[in-house]
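Omission of a single protein chain aside, the complex is shown with its protein chains in their original locations.
Moving on, here comes subunit A:
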Amino acid sequence: MSEHTAKIGSANEPLLSVRSLSVEFRTDQGAFRAVKDVSFDVQPGKTLAVVGESGSGKSVTSLAIMRLTDYTGGRIAGGEVLFRPKGGEAIDLVKASDDTLRGIRGKDIAMIFQEPMTSLNPVFTIGNQIGETLALHEGLNTRDSRLRAKELLQKVRLPDADKLLDRYPHQLSGGMRQRVMIAMALACNPKLLIADEPTTALDVTIQAQILNIIRDLQQEMGTAVIFITHDMGVVAEMADDVVVMWKGDKVEQAPVREIFAAPKHPYTRALLSAVPRLGSLKGQPLPKRSPVMVMDGGEPRQVGETHVQNTANYTKPILQVDKLTTRFDVGKTFFGRVTHRVHAVEEVSFDIYPGETLALVGESGSGKSTIGRTLQQLIEPTGGTVRFDGRDMNAMSHGERRRLRQQIQYIFQDPFASLDPRHTVGYSIAEPIVVHGLIKDRKAIDKRVQELLEQVGLQPQHAKRYPHEFSGGQRQRVCIARALASDPKLIIADESVSALDVSIQAQIVNLLMELQERRGLSYLFITHDMAVVEKISHRVAVMYLGQIVEIGTRQAVFENPQHSYTRKLLSAVPIADPQRERAKTRIEGEIPSPVRPVGKEPAIHRMHEVEPGHWVALEADTMRGAA
């Protein structure tokens, strides 16, 4: 990218200089300083990544540049933001008048936000929302701005740009909306684009496409980019320079290769050590726990040990799923006749053995979560059989089904939403014990709760606290303790580590593996994150549009992927290694919808065995199924 920098301004004059910036928020406990004395430069045409975990102040920094923190109750407590839109004369955005700022916002500096689903105003058309910026800054009339908006949509590779202009945001997928956002941000050829986690909420194959578009357009237009992210893989793929933030401070700044090759600050080292790297277990048949560096005060500390996870016992499966099908009715006519169905899961079969982790991977709409919920009896299946410990679930009595709920437990994605905020965590953990009548005596229950808290790495006295008193990682530990309370044999972990910061994520993954070894637990690990899958699972099933397209041992699927979708999924994962060649195979296309008109049933893939235990769907069948 460096050859493009010469085009704008002189190379040694930064486009943006942030100098000793501090941002404060007023709270009940007095002023809270979210960003402390942070300085960095952005060179014209270059990409600066600002990385950090939750609470690092990276998003606040990104909002403060255009003083958008004014609208979130924040106050810039000190420092300067010097912006040189034309080279030479610098404007201090901290002191600039509101009119000057409004002239810069959307024209010279534009911003893309994290949540494409909520970034566009639901009541205005796409054309209206892009045209608004053009009318404001370029003074274009309705006709001209419409033409320009169409060109912009074509630039971000959206098909049918003409029709899209009259569509509303809810009619577009997340990936399409994020492209619209990019088109809108680039409408006036800004000198600087601030992208705050622009791909975090997207599926990996869509993420890869969006990153490509940002990179291409940046080269074409010579835009400088500030890329806010927590994902070191994305950093490695996008950045020229990296600023690492931790608890409101900038702890390190360096060119991207240097950060990865020789991180200086202990926090940077801890962060990098926790990042799961795809391909790190190459050549090893079993998953492995490895130690994690955590920050203890200001010092890094190593926790955990290296341990090969040889826990699976392949004599008799604990769970057998055979041709499981789950459909939902959507769309009804005036007389209540169903017109469309979501074919969430179609004839899916797999086994899970004691002590084994089976990962179910796939993107949105693949049906992976529906399988988990069906097994937990939260959803009634449309067809197929599920056997637990050899017993058919369909043939079970009411009481047996209740006992099954005790044997199969569920850990959800959002640890905050899955704990009752009005009960102590001790109450929440004790609930399954009480509900299933496992222990009658009150004192014995309390003792058991304390044991469980210790097992998940918390203190016994934490039982008296409420969920809001814990951090996200601790709350997920509480959820694990609650899942363990009924002494289950199988735990369904549905994106249970996806929302956590990497350092916390690594610890929770280790905890899950440790518990598996100690209790002989089986896991159905549902996720979209291939790197975590590689670390934790014995076997992997790849799902696409409600069906399994590939299933086999982790080593077989990762090292010898057979199905084109598996390969696409693997190649889309950003790799945390800036040395790697960035130009990679282009990924195109949206994820098709599992909603079909009644009577138009999807074709069931035929599977064939490429090596013992490694099954792959016939490519011809999947192509037809997606059509």
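Keep in mind that, in the parts below, contacts are C-beta pairs under 8 Å (C-beta built on N, C-alpha and C of every residue); 3 or more make two chains touch, one makes a residue touch a chain; residues count from 1.
Methods note: contacts and distances are computed from a predicted model.
Asks: The complex has one chain missing from view, so what does its UniProt entry call it, picking from "ABC transporter permease", "2-hydroxy-acid oxidase", "Glycine--tRNA ligase alpha subunit" or "NADH-quinone oxidoreductase subunit N"?
Replies: Hidden chain, UniProt protein name: "ABC transporter permease".
Asks: Going by the contact rule already stated, which one of A:K36, A:H137 or A:R475 would touch the omitted chain in the full complex?
Replies: Residue touching the chain left out of view: A:H137.
Asks: With the missing chain put back, one of A:N121, A:N189 or A:Q284 would touch it. Which one?
Replies: Only one of A:N121, A:N189 or A:Q284 touches the chain omitted from view, namely A:N121.
Asks: Of A:M111, A:L484 or A:A556, which one is in contact with the hidden chain?
Replies: Selected residue, touching the omitted chain: A:M111.
Asks: To test your reading of the contact rule: which positions on subunit A touch the chain that is missing from view?
Replies: 63, 66, 68, 71-72, 101-107, 110-111, 113-115, 118-125, 132-133, 136-137, 168, 170-171, 181, 184, 333-334
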